Structures are given as C-alpha cells and as structure tokens.
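The block that comes next holds subunit A.
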Amino acid sequence: MLMKTAITVLALAFALLTNVVTLAQDGEEPRAPYFQSRAFNVPILAGWDDQSGESFAQFHLAEAQATIRTTTRAERDPIAAAEAELAMLTSLRAPPPSYSGKVNLADGTWHVLVYDLEEETTASVMARVAADRVAVISFIERDPAARTAVLTLARSDGSHEVASREMIFAADTLAATAPSDLLQEESVTLPSGEWAVYAGEGMTVMGLVFGNDSYVALQQGEQGDLAALADAYNRTLLGFFITPDNRHYLALALAVVFVILGALVGSLFWRERGLRKDLTVLEELARAEE
Partner candidate 1 sequence: MKTPFVKCVAAILSKDLRAEIRARELVSVMALFSLLSVLVFSFALELDRGAREEAVSGVLWVTLIFASLLGFNRSMAQEREQGNLDSMLLAPVSRAAIYVGKLLGNFIFTLIVGLVMLPLMTVLYGLDLLDGWVILTMVVGIFGFASIGTLLATMTVQTRAREALLPIAMLPIVLPFLLTAARATKGILSGAPAAEWQGPLGMLGAICVIYLALCLLLYEYVLEE
Partner candidate 2 sequence: MADKAKSLPGELRIEGPPQPRALRLLTVVTVLGFAATLVLGLGLAGVDIQQGEIQRIFYIHMPSFFGAFTAFGLTVAGGLLYLARKSEKWDRIALAGVEVGLAFSLINLLTGAIWARPIWNTWWTWDPRLTSAAIMCLTYAAYLMLRAGIEDAGRRRAFMSVYGILAFVTVLITLFIIRIVPETIHPMIVGASPQKAQGSFEATSGVVIALIPSLLLWLTLMPITIIWHRVRLEERMEALHRLKMQALSE
C-alpha cells in the first residue's frame, strides 16, 4: 500500500514536471533582446550600431546620422535633465524648445521636448521623474539635409479623427507653418504598429495611435528613412520600463516563510520537550512509589 502511494506521488510529480518542462520550451518564443540595467530596460534596436555603456543605452544609425539614447540623470527637474543631456551629447547649448508639452502615459508623466540646435541638429527628448532620478530618452538627428523630429501626444477622447487632427496640429507647430494641407497617404505597418502617413510640401508626417496616446514623427527637407527612425524611437519608448524595486517585499515574504517553517518545526521541538518533562515526572513518581 505504501508502495502504491509512493508510486502515485512519483507519477504525479513526474506529470507535473513534464508539464513545466514542455511549457518552458513552448514559452521561449523569440523575444526582442533587451538592454537591461538596474535603472531601466529598453529593447536593443536591431540594425543600429550599439554604443551602449554600463548605465546608458545608445544606438546609432549612420546613414541617417541619428542617435537614440536612453539614460537616467541625477538632475531633479526633467527639463533641466533633458537640457543637460543634450549639452553632454552634442556640446551645443540648447535654445528654447520648438515644441514642449506633457503627456500622461501608463508609467507616469513625461515631458516632451523638441529642440532645434545649431549645426542642423534636431533633438527630440522625453523625460520623466523615476524614483530619485530622471529618465531621459533622446533622439538626435544630425543630417544636414533633413530635419526629423518625433514626439508623443496624449489625446483625450480616443477617436482616430481627433488623433490625426492633433497630429497635424503638432506637425504644423513643429514645422512652424500655417495650417497645412497635408494629404493622407497609405498607411505603413512597422514592428511598432500601423502608422498613418501624411505628405505635404517638403514634409512627411507619420502618426501612430497606440492605446490612448498618439505618436508623431515629422521630417522636413530631404525625405529619407522617416519610417525606420519613427519605428525605432517608438519601439524604444513603448518598450521602456523600469524594473520595480521590491526587494523589501521579497525580504518580507522570505521572513514569513521562515517564521511559518520555524513555527512548524519549533512546535515539534516544543511538544517533544513537554513530553520529556512529563515522562521525567512520571518516572520520578514511579521511583518514589517503590
């Protein structure tokens, strides 16, 4: 009978384990490789030159002279952090931003900034407070022939029309033109989603609606790889997350495990001690009787 029980338990264990193992094999789908650090995680951009260091993720696309860099900075103010980041990256002084706004995304409030720097450099920066630091994701484009900017907008009512109107409005703000007659072209499907494409004179605008937010990319001058740039920046943005710090909860949980196991084992010892005490008393009584 004991054999049977043992066999049943073993069979059950075996069934469970095979289940877990097969699942583990199924579960390992190809997943975008991630740049991982204590401070943040972002997807590694395939096809881009990886210049990342210990505490920052940096990817460079030579043909577009574009750089996407993610890091955290010690400045407390997101705008100050963004400008310090730009100063560090380009050694150019940041003028007042050509576009500045704030969006509430699922992980917090991001500042959205676009700067037109000297030497035909355009910088789009998103920054938000993350714990005691500021996370900064910057997109820098140095191509003298083109001006490329990317930004994120939050739209309130969730309709595509409002989203595209906002995109066009944002594009006009960025391009510093009067209300434009952008024409909608066919949309393109990229890894980050389905983007709407608008074309105007010397200008291409792309927009992506993702959840409650819309993402806009704009390129002026020589038209080139806007789709690749917009896609890469948005994959970084959408894939960005900070590993939560919950070591205290882990410590608490482990403490609970040890307390309960300790209580279980301790109760065995405690009852054993009581038992020995009783036996000693009984033995003494028996001896006294004799």
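Criterion applied: all candidates are chains of the complex that A comes from, given by their letters.
A few points about this structure:
Just so we're on the same page, a residue touches a chain if its C-beta (ideal position, glycine included) is under 8 Å from a C-beta of that chain, and two chains touch if they have at least 3 such contacts; residues count from 1.
Source: prediction; values computed, not measured.
By the touch rule above, subunit A in this complex touches candidate 2 out of 1 or 2.
The touching residues of subunit A, counted against candidate 2 in their complex, run 1, 5, 9, 12-13, 16-17, 19-21, 23-24, 27-28, 31, 34, 36, 41, 241, 243-247, 249-250, 252-254, 256-257, 260-261, 263-265, 268, 271-272, 275-276, 278-280, 282-283, 285, 287, 290.
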